[in-house]
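My structure is below; once you've seen it, I'll send some questions.
A single protein chain has been omitted from the complex, and every remaining protein chain is retained in its original position.
Should a chain be cited, it is by its letter among A and B, assigned in written order, with residues numbered from 1 in that chain.
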Amino acid sequence: MEISFICNGRKRMAAISGETRALDLLREDLNLTGTKEGCGKGECGACTILLDGKPVSSCLLPAAKLDGRNVLTIEGLKGDGGKLHPIQQAFLDSGAVQCGFCTPGMILSTKALLDNNPAPSVSEVEVALSGNICRCTGYGKIVEAVLLAAERLQVKI
Amino acid sequence: MSENKFSVIGKPQIKVDGTELVTGSAIFAGDLRFPGMLYGYAARAGVPAGKLKSVDVSKAVAVEGVVDVITSENIGGPNLMGIMPPFDQPVIAKGEIRYAGETIAFVVAESKRIAKKAALLVEADIEAYEPVLTVEEALADGARKIHPDGNVTFTRKLIKGDTAKGFEEADLILEDDFETSFQEHAYIEPEAVCVVPSGDNRLTVYASCQSPYHLRGQIAANIGLPMSKIKVIQAYTGGSFGGKDDVAAEIGILAGVAALRSGKPVMVAHDREESIIGSNFRHAIKIHYKTGLKNDGTITAREVKLLLDGGAYASESPFVVMKALIHAAGPYKIPNVFVESTAVYTNKTYAGAFRGFGVPQVTFAAESQLQEAADRLGLDALAIRRKNALRPGDATATSQVLNESVGIVQTIDAVGKRAAEIAAGSEDEADEQYLYGTGYASLIQGISNGAEGIDVVGASVQMSQDGSVLVGTGLTELGQGSRTVFAQIAAEVLGVPLDRVTARLVDTDSVHDSGATVASRATTTGGMAVFKAATEVKSSLLQMAALMFKTEAENIVLKEGFAVLVFDETARIPIPDVATAAYWTGFPLMNMAFSKAPDADYDHDTHQGKIYIAYNFGTHMMKIRVEKSTGKVEVLSHIASHDVGKVINPLGLTGQVEGASLIGYGLGHMEKIEYENGIIRNPNFADYAVPTIMDRIPTEVISVEEFNSTGPFGAKGVGEPPVAGATASFVNAISDAVGIRFRKIPVTRQDIMLALRNRGNQEE
Partner (left out) sequence: MEYYKPKTAGEAVSLKTDSRMYIAGGTDLGVLLSEFMVQPEALIDLTGIDELCGVFKVDEGVAIGACTGISLIAESELLPACLVEGAKAIGSPQIRNMATIGGNICNASPCGDTLTPLVVLEAVFIIEGDSGERRVKIEDFFIGPKRTCMSPEEILKIIIIPSRSPDQKSGFRMIGKRNGQAISQVNAAVSAVITGGIIKDIRIAAGSVAPVPLRLKKTEDVVRGKALGSNFLERMKDTAEQEVSPISDVRAAEEYRRKVAGSLLESIFRAMRKEAV
């Protein structure tokens, strides 16, 4: 079947089969390999994308469900004037990235959180990122990064 | 911390490879795409033990899109792999099945999905054997031999002094059995490799791996090519923790065979389930400890017996046997020690290297027993550790005299001071709903390969005419920040800003075989190699600058991007100008260094002698509360103090300690591979519980800096040691809270609640 959707601000068309996963469409057909596969079963969050602004696991999402929707992947996240997005910068500054495999998903979950809740509490951060597993950092610096990003984004407004 | 006289070292540095990771542009092995690329997927045995009579691949071959199905006959070389003798693991099982996750055939197809579907159609005729599932079964008289030489993989002893005499001197003797479970690495990126036949009649292997040189050797041997025909390039690697070595070689060989047969690039990217059932774990160990102490807490003797469940193949079991053996006495001065450590084969997924390498398991048991002794003797937890702690000039359990960088007492005192501050600020603890407890643990962890063999690292440092620097080493970046540390060292030596330095991923063509990135040795021995190479380049720059300033080289320093005259700081020449002049004058601007750590020197029967070049020491405190009705645990505070020699990158260091600590907490509290008749019942992240962000612990890091002359700028590694500290302090905290000594880990919510209930019933 044919679908069309907006991906990172661009209109995209694709011919897919019913079993095609959104993750494979993005990685194989659109070459957007920043979206990672860590488990294929919805359990790790490495494949997180934002669908109409909400985080979903693209490994469980049939590509057919993208039709007519708006997708943001890590490749579509940009800051002003070609700089890193403040969330990306905060992750670097806080040391919240080690191997980086969980990072695209973490950053997108953070984006969804901060878009809805610009000044989250620590426990709100934890709930929002509870679907993203990180084996390297122990999470402390990730929480710091999210709070730092929130602060910087608020100052901007 | 001492005052910092450095410009790059010791300052928090953002990862040099960070930008590509936060933008998603870093290419991990599974992200590679080549024209005509094929995908491989393994068919696995599915039964834990049996005689493999035949494998029928006809149905798989018939699937549309399948290009090739490889069986054991198609492996050109010996069809054997392993990191060290006895090299007992087939790439594809032949004749016998020894664990359920073993590969029996390898399907190559146009897409991963097709390959996976076809792999399910491979049929094997297996005459099942009764599986050998425990170390006791494996060692029982008349047990079926899993390998021809029997079920003992490797065994060693450590003998110091006379334990019988030591126990005679003791006022209190404790003797207990402990047990640990298999822990899965659970790096978020499952293993992946891509093998590409290149136009120059070589194979290029892009791999998510820990030891590119191991891959090169094992692929070459098994596909029958000279090693020089193979180039392994480390792709960005999504965590390893010891795990991406054997299995990376396994899939590298399979993909290599397939690439040679098809002439096409072949990708293997494991599913999560494969990553769990088909690659190694942390050893489950049955541990027996006997410790004798005087009434004042002085340890007089310790006897330990360790039975490591190594699963179906040797992997790194022999090394883990030794590391556990050497560390069983802990960071203490004990005159009489006897340890026997034995790895045993069973019909389960093989166990091998995992961050900590046997030390977390023995530390858990040792520190549990020491705490129990303290409680019985009415001694303070830190005081008993301090009393026995090694001091400079003391000898370890291997009789290695440590003259420098012995910071154990300092870590104990640092934790004591901070724990007192925390206690002063906390509320009254008794309440109806919760039990509160505090646990302490101290540890020692050898840095470098030590007893595990020669420790060499190659590095290259190259300055271009524009003054920018390229650093390469043979040790891998696995997320632990080694590229940043290497770049920092080169920047510090060459006096250039960090952003002028590029540290690249490993490429086996370009530096000396450096073995594996293990044993917390990247910063220590790897850093030393970079230091040496950079120092050679520095010497060229100084000689050139001396000509330009018309002075002697010793009057010049390199800093802030300039060659600076020591007696007139305003006299400066930009380093790019010096580099350009050096190039045109003919001073070498590239150096290939080779760093070799001093060899271990010890008696193999008693393990007495010099083993590691340095030791990391640490002390942890964990304060928790337990919800009585459910067994739910909350960690209220966690302090991790380590003697790291010298902090190179505080940001990277705290990240390492925090991450390792959470792995230790997982080991102590929730992670366990569940077997039923040799089949893993929880090969996924829903039922194998890795801590999530809602399970994190509030780790606070306190660094102690006791200069280590064998590391760059005095540093020593810290990647592994916190695992042991977190596990052991957690178990002590739980036991303190609940008032029941737990001797088996993980201690889960279920274990805690049921123990409380059972005690309640007994009291009634």
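What we mean here is this: contacts are C-beta pairs under 8 Å (C-beta built on N, C-alpha and C of every residue); 3 or more make two chains touch, one makes a residue touch a chain.
Quick caveat, the model's predicted, so the values are computed rather than measured.
Asks: Which residue from A:N8, A:S57 or A:T103 sits in contact with the chain not drawn here?
Replies: If we include the chain that is not displayed, A:S57 is the one touching it.
Asks: Consider the whole complex, including the chain that is not shown, and state which of A:N8, A:T48 or A:Q89 touches that chain.
Replies: Reading the full complex, the residue touching the unseen chain is A:T48.
Asks: Going by the touch rule given at the top, which residues of chain A touch the chain that is not shown?
Replies: 1, 17-19, 21, 40-43, 45, 48, 51, 54-57, 59-62, 64-65, 67, 109, 112, 126-128, 130-133
Asks: On chain B, what residues meet the omitted chain?
Replies: 116-117, 120, 629-632, 670, 674, 676, 681-682, 686-687, 689, 691-695, 748-750, 753-754, 757
Here is the rule we use: only the chains that are shown with their structure count from here on.
Asks: What whole-number Å value describes the gap between the mean CA coordinates of chain A and chain B?
Replies: From the centre of chain A to the centre of chain B is 29 Å.
Asks: Considering only the defined contacts, which chain B positions touch chain A in the complex?
Replies: My answer: residues 12, 14-15, 17-28, 30-31, 33, 185-190, 236-239, 241, 269, 271-272, 478-481, 651-652, 654-655, 658-663, 684-686, 690, 692-694, 696-699.
Asks: For a test of understanding, state which residues of chain A touch chain B in their complex under the given definition.
Replies: 27, 31-41, 43-44, 46, 73-75, 77, 84, 88-89, 91-93, 95, 97-104, 107, 125-127, 129-130, 132-143
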